[in-house]
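Dropping a structure here in structure tokens format, bear with me for questions.
Left out: one protein chain. Kept in place: all the others.
Here is chain A:
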Amino acid sequence: MADTTTLSAARPHGAPTSLPSPSPVSALSPVSPLAHEAGRLAAATRTSGGAIRLAELPFLTQLDVRLDSKGAAADAIGLALDLPLPLAPNTVVRAGRSVALWLGPDEWLLVGPPGSERDLESRIREAAGDEPVSVTDVSAQRTTLLVTGPRARDLLAHGCALDLHPRAFGPGRCAQTTLGRTQVVLVARDEPRAGFWVLVRSSFAGYLTDWLLDAATEYMG
């Protein structure tokens, strides 16, 4: 049975060198959630002979925008960004390098090139004026996986209950749903062969990568 003596004896008094030394801190560039998986994703793309192409699109700007779709701010923001907010559920609107995804009747996800979040947010707030609008930077909340290639739809069908046939989920469509055992935002890219974006919470990105690579095994070689 332990007693106070052993408890005290176990108390170390400053043993800073007992853990391995950290690697020297350098000016590290940002690390995306799937940076360490890039090799596996590229290998799968290669091995499949192009049937499946998988890659992370890191650091995309993502802003969650909430406002009353019937209010004045919606139109004003659409004009200011040259990107009207889609009003039909589960649709997207594209303009230039930016995409607006419908997430809910008063919620959109604006996706843009890396580093544009501050500019985008200030333009939205400026356009909204006094209208209440909520803008939240969620660029790091999710990362984006590109899933494309001739078998992309077959691959996703292993874990996604939605009908991804071009008739039902063609260009211009997006959906929040589950893939495998995690929630995702799926976006059909602008032409059927261009495949999909899969936006996944960063903490689930490793799991989803493992899942996708396992599901893709059949399309390898």
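What we mean here is this: a residue touches a chain if its C-beta (ideal position, glycine included) is under 8 Å from a C-beta of that chain, and two chains touch if they have at least 3 such contacts; residues count from 1.
Methods note: contacts and distances are computed from a predicted model.
Missing from the rendering is one chain, named in UniProt as "Sarcosine oxidase subunit alpha" (options: "ABC transmembrane type-1 domain-containing protein", "ABC transporter ATP-binding protein", "Sarcosine oxidase subunit alpha" or "PqqA peptide cyclase"). Residue in contact with the omitted chain (choice from A:51, A:103 or A:128): A:103. Screening A:46, A:70 or A:181 for touch with the missing chain picks out A:181. Against the chain not displayed here, chain A makes contact via residues 1-4, 6-8, 10-16, 18-20, 22-25, 27-28, 30-33, 36, 59, 64, 66, 89-90, 103-107, 132, 134-142, 154, 157-163, 165, 167-168, 175-178, 180-183, 201-204, 206-208, 210-211, 214-215, 217-218, 220-221.
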